[in-house]
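This report refers to the structure that appears directly beneath it.
With one protein chain held back, the other chains of the complex are shown just where they sit.
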Amino acid sequence: MADPRFYAVAGPFSLEELATIAKAKVSGRTDPTHRFVDVAPLDDAGPDHVSFLDNRLYKDEFAASQAGACLVSPALADRAPAGMALLVTPEPYRAFARVAQAFYPSPPAASSIAPRATVDASARLGEGVRVEAGAVIGPKVEIGRGSIIGPNAVIGAGVTIGEECWIGSGTTLAYCVIGARAIIHPGVRIGHDGFGFALGAPSHLKVPQVGRVVIEDDVEIGANTTIDRGSMADTRIGAGTKIDNLVQIAHNVQIGRGCIIVAQVGISGSTRIGDFVMMGGQSGVAGHLDIGRGARVGAQAGIMRDVPAGTTVIGSPAVPVKEFWRQVATLTNISRRSGS
Amino acid sequence: MADPRFYAVAGPFSLEELATIAKAKVSGRTDPTHRFVDVAPLDDAGPDHVSFLDNRLYKDEFAASQAGACLVSPALADRAPAGMALLVTPEPYRAFARVAQAFYPSPPAASSIAPRATVDASARLGEGVRVEAGAVIGPKVEIGRGSIIGPNAVIGAGVTIGEECWIGSGTTLAYCVIGARAIIHPGVRIGHDGFGFALGAPSHLKVPQVGRVVIEDDVEIGANTTIDRGSMADTRIGAGTKIDNLVQIAHNVQIGRGCIIVAQVGISGSTRIGDFVMMGGQSGVAGHLDIGRGARVGAQAGIMRDVPAGTTVIGSPAVPVKEFWRQVATLTNISRRSGS
Partner (left out) sequence: MADPRFYAVAGPFSLEELATIAKAKVSGRTDPTHRFVDVAPLDDAGPDHVSFLDNRLYKDEFAASQAGACLVSPALADRAPAGMALLVTPEPYRAFARVAQAFYPSPPAASSIAPRATVDASARLGEGVRVEAGAVIGPKVEIGRGSIIGPNAVIGAGVTIGEECWIGSGTTLAYCVIGARAIIHPGVRIGHDGFGFALGAPSHLKVPQVGRVVIEDDVEIGANTTIDRGSMADTRIGAGTKIDNLVQIAHNVQIGRGCIIVAQVGISGSTRIGDFVMMGGQSGVAGHLDIGRGARVGAQAGIMRDVPAGTTVIGSPAVPVKEFWRQVATLTNISRRSGS
């Protein structure tokens, strides 16, 4: 399916191999000699493709699919069309992620320093590090084994990058410590000054920003996102957290582990976000607040006070989700009645 | 008017020439020997300048203007001051665009590869292509005749760019196919991974993103905008669509032809936007929705369900515009009465 200009597909794999990769159980039609060559969506897949059903909304596409094999939950397996091999698992989309990773593994990067890269003599590059054209590596930078620094990326003095990281093209890293396996997409800015001013007449005074940004292991950060360094302490992004494009994270923010921060979110200074929080697109949080572990913040929400752990809030100012929809319904009803 | 440090003005043009360029009819005072040297706003223009009146709000400025000539609709032509030459057209602003393009044509770029550019040996560059300093052109890239690649832009392996495109400085293109006459402003990121994760414990799994971005002909994309590539299929931007700065377009989004997407809009994954849709600044759309042809979305709107073709919606959650203003009026009235 994938355009061969851009992608090389691995495989093929037998159903047994796929079951092992997916951590799923084989069911339905099985032909041990058959080989699967690619992944595909339900409505595009053919007899040599593996697909998945993760959402009950697509059960009709599932029933009509020509896919040779499909990842599916036990509850929906009996909707399968005749002749489809099934890979049954309680988590079909996570299983699909593993299968797709097998078909499309990250290509191994040949270690090299491009002729037109600038690497300071005091920088320390681990084994297998690749530095692409136009990248600038400053004094005393340390880059772990197997990491890739994209074209025209700029790594400021003293920055530490862990093993097997991918730093996208045109990205700027400064005053930061990056853990292992980070994926930093193009145009990300990490570690510049936070918005720190002592306001007042005759002019606002700049407050020197002397902290850092600490990015723990397995973090992914989307294109053109900005993360300010701490004013005195550190700005911190917890392990396994995934941040989308065009997000703003201000100085001294603490984000826990495993969070999902969707595009264009803004998090104001010194706010603390607990583990496994999900923030919807374009939502914003005021400064110095606590968002408790596992909280869910709706898209475009505007958070002006602490959010307790495990709760779901939405609206601007944000309220619990049930209250939000009750308010929407109330206002709709009253304004229709008033007919103004 | 324009600062000669930055702009070279073409011309001068006679009124007849301007009428041809503008597709307008001459009316009022006419002196065939007079030459016009530049465009200018109504309140700044002098006898050698061409101006335009497009908005009834500015009719007083029109009546008082010193402009030698003015583009104007038939309905407002009789408000012209004595001695002003008129170029009458039902679409004065579109006519002004043509006149301004005549005074300020795109400067022809001399074909050249800057010494400090990096162009892979397998890339194919059309006639007249210009590659500026620090640009990086990857393997098997194809660039059409007359296109310009700005300083420090990065064009990833396999990318195809059509004829007469302008790719701004510091822009990153990957996994994409770009049509003719695209204008891609500085810092745009096209074709990086979408936000694709199979969420869950013990850690979110990354789903390989193996689609592309397809940009059709005559598209313009504003500075620092981000467009994710498709997860399995393509993200697509239709011909003639204009996208402003800092917009986020997620994976698998389909945008039709001739759309206007204003700054800081966010469009979530797999949403389909019909032809000639207009989205106001900072508005957002949830994923997997349909926005019908010709719909208009107000600034800061938050769209949570499909929008029928031709309708105008605003608010968060978005409602038809009449209902929005009725709700605003209702809430204003009740809260003033309650005096709480």
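Order of writing sets the chain letters: A and B. Residues in each chain are counted from 1.
Methods note: contacts are C-beta pairs under 8 Å (C-beta built on N, C-alpha and C of every residue); 3 or more make two chains touch, one makes a residue touch a chain.
No experiment lies behind these values; they were computed from the predicted model shown.
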{"item": "Of A:Glu91, A:Glu132 or A:Asp228, the residue in touch with the unshown chain", "value": "A:Asp228"}
{"item": "Which residue of B:Ala97, B:Leu289 or B:Val321 touches the chain not shown here", "value": "B:Ala97"}
{"item": "Option from B:Glu17, B:Asp48, B:Glu220 or B:Glu323 whose C-beta touches the chain left out", "value": "B:Glu220"}
{"item": "Residue among B:Ala109, B:Ile260 or B:Leu289 that touches the chain left out of view", "value": "B:Ile260"}
{"item": "Given B:Ala109, B:Leu199, B:Ala299 or B:Val321, the one touching the chain that is not displayed", "value": "B:Ala299"}
{"item": "Touch residues of chain B, complete complex, unshown partner", "value": "1-3, 5-7, 39-41, 44, 91, 93-94, 96-98, 100-101, 103-104, 114, 116, 132-134, 150-152, 168-170, 183, 185-187, 218, 220, 222-224, 240, 242, 244-246, 258, 260, 262-264, 281-282, 299-300, 316, 328, 331-332, 334-336, 338-340"}
{"item": "Missing-partner contacts on chain A, residue numbers", "value": "116, 118, 134, 136, 140, 152, 154, 156-158, 160, 170, 172, 174-175, 187, 189, 192-193, 195, 197-200, 203-208, 210-212, 224, 226, 228, 232-233, 246, 248, 250, 264, 266, 268, 282, 284, 286, 300, 302, 316-317, 319, 323, 326-327, 329-331, 333-334"}
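Following the convention adopted for this analysis, only the chains that are shown with their structure count from here on.
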{"item": "Distance from the mean Cα position of chain B to that of chain A, given in whole angstrom", "value": "29"}
